[in-house]
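Here is the structure we will look at, set down as structure tokens.
Every protein chain but one is kept in place in this view of the complex.
What follows is chain A.
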Amino acid sequence: MPNTKTLPFVDRLLSWSFRHPISTPARYAAATVLIVVVGLFRALVISSIVPWLLFIPVVLAIGLVLGRGSGVYAGVLAGVVAGLSIGNAREPLWLTDAQWIGSILFVLVAAGIAVFAAELRAAFARARRLTVEKDDALARFAEREAFLSGVLSSSTDCIKILDLDARLTFMSEGGQKVMEVSDFNAIAGCPWPDFWRDKGNDEARAAIAAAKAGQSRSFIGQAATMRGTVKWWHVAVSPIPGADGRPARILSVSRDISDLRASEEERDRFVRLVENSNDFVGMVRTDGTVFYINDAARRMVGLEGGADAGSLSIADFLMPEEAAKVANEVLPAVARDGHWAGEIDFRHFGTGEPIPALYSVFPITDADGALIGYGTVTRDFRERKRVENDMQLMNGELAHRLKNVLAVIQSVAQQTLRNAPDTETASHDLSARLAALGAATDVLTGKSWRSADLCELTKRALAPHGLIGRRILINGPSVTLKPEVTMAFALALHELATNASKYGALSNDNGTVALTWTVEGDDADARFALRWEERGGPEVSLPKRKGFGSTLIERSLRSYFRGQAATDYRPEGLVFQLEARLGDAAIVTGK
């Protein structure tokens, strides 16, 4: 207590007396001894002129050190001892009147001094107690402050105090670390919401407004640290009430949740991967009950509309015979080999139809590696099977057509050979006929053997025989020939043109051939008429012998077109006419 101006000795003495309480008898005994000693000292050394003076400091000291009771006792005792030492046996009352008066006054004064000293002692005691209390309070306060600042600095949360204008006034040490702040003074006083990006900025302003109104808010937003690292934060903003209970400052506690957020985003991506997959993705527990199936799975087996998959088991998704296979072969194989894949027929919940699928199964384990179920990624094979079937059909169809074409070629070749006068003619005729058949297959292949355009077919078949448009004039409406008549028709045209080149209008330089056809009517019963008319050639005479070509023209076209076919050997030029029902010759699209 350096500010207390007391004598060090008195101070020490008082302090000592407070530290060493003395029992009441001892106090009185000590007071008695002191007074008696002083009385003896006075009687022996000092004359009787000042009989009470010496006692005053002693009484004062006793009152101060030993308390009021001892002090008053010492004062009374001092009066007695002084009276005894100055008395005279000759006086009837031991003391003179003046001495009595003096003694009584002294006792009163000494008692007063003792009381006063005792009060001083009490005041000293109070001061001392207050000092101790103050020290205690200070110590507790310091301890608490150390605790709080320890908490603040060791927290990895960024703890900030803002003023009511949302300006930064304080940031915890740990907060400065996570915010990568090297010098807080650089950002002190900056408006806090400005640290937040996009939506976070609005959220921060709203939280400040709420805090000013006395409410706490929290939000999640993105903010960059002072070094520019963008992080996700969870922020709690709350008012700090002032003395009047109204918000005086604002507390903001932000926690870095970037890692959590990243793992959530990663998990979300996996969830979306599974949910958006076009493959059937599902999980079952070890007892076979369904734990999860994605939307593609629901679509595949007809479970749209959100029937509860949890009540289903693996067998419900499969054709009965396949369910047994999965239970007896597939799942044991998965347990043994860790994987199984193969074709399995699933079952449609609505129609009960089998759904061919590529079924791939694998075990699902928990974090400790214990088997908790099975997962599957299953591909719908319906479309693929359909394509496979189509391919098979097409292959068969192709083989059939190929063999048919070979058979036709065989027939044409045999008839050519049978009717040819010599091998050279046979070779020439056969080559030309095969070329004509080739032209027909070209036109058919262009339409996948479904039909042939008559105009295109005539142009192709006749192109080797003369300039189309000058020597050969083609005119007719669009007609789509049936594939089965196309080859014979091309061959017939070829024979007509060959004959014309040998004996008819195309055998000189200026004859022409007009090939025209008409369609009368507009349904399958419409009449189709085709006319081959030669002009400008040498005079025509009836041939002596009809060759294969001529026979073929009439006979085959009559058969294929189920109509009339006739050749008229007019002197001015050959005319060939074919008449048939349009539906027998061509593909009629209903108009």
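By definition in this document, a residue touches a chain if its C-beta (ideal position, glycine included) is under 8 Å from a C-beta of that chain, and two chains touch if they have at least 3 such contacts; residues count from 1.
Keep in mind that, in the parts below, contacts and distances are computed from a predicted model.
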The chain not rendered here carries, per UniProt and among "Branched-chain amino acid transport system permease protein", "Response regulator", "Deoxyribose-phosphate aldolase" or "PD-(D/E)XK nuclease family protein", the name "Response regulator"
May I ask which residue of A:Gln99, A:Asn294, A:Thr458 or A:Ser556 touches the chain that does not appear here?
A:Ser556
Sole residue of A:Ala118, A:Met171, A:Met487 or A:Leu530 that reaches the chain not shown, by the stated touch rule:
A:Met487
Answer key for A:Ala206, A:Ala333, A:Val408 or A:Cys455 versus the chain not shown reads A:Val408
Of A:His339, A:Arg386, A:His400 or A:Lys502, which one is in contact with the hidden chain?
A:His400
Spell out, residue by residue, where the missing chain touches chain A.
396, 399-404, 406-412, 414-415, 418, 484, 487-488, 491, 551-552, 555-556, 559-560
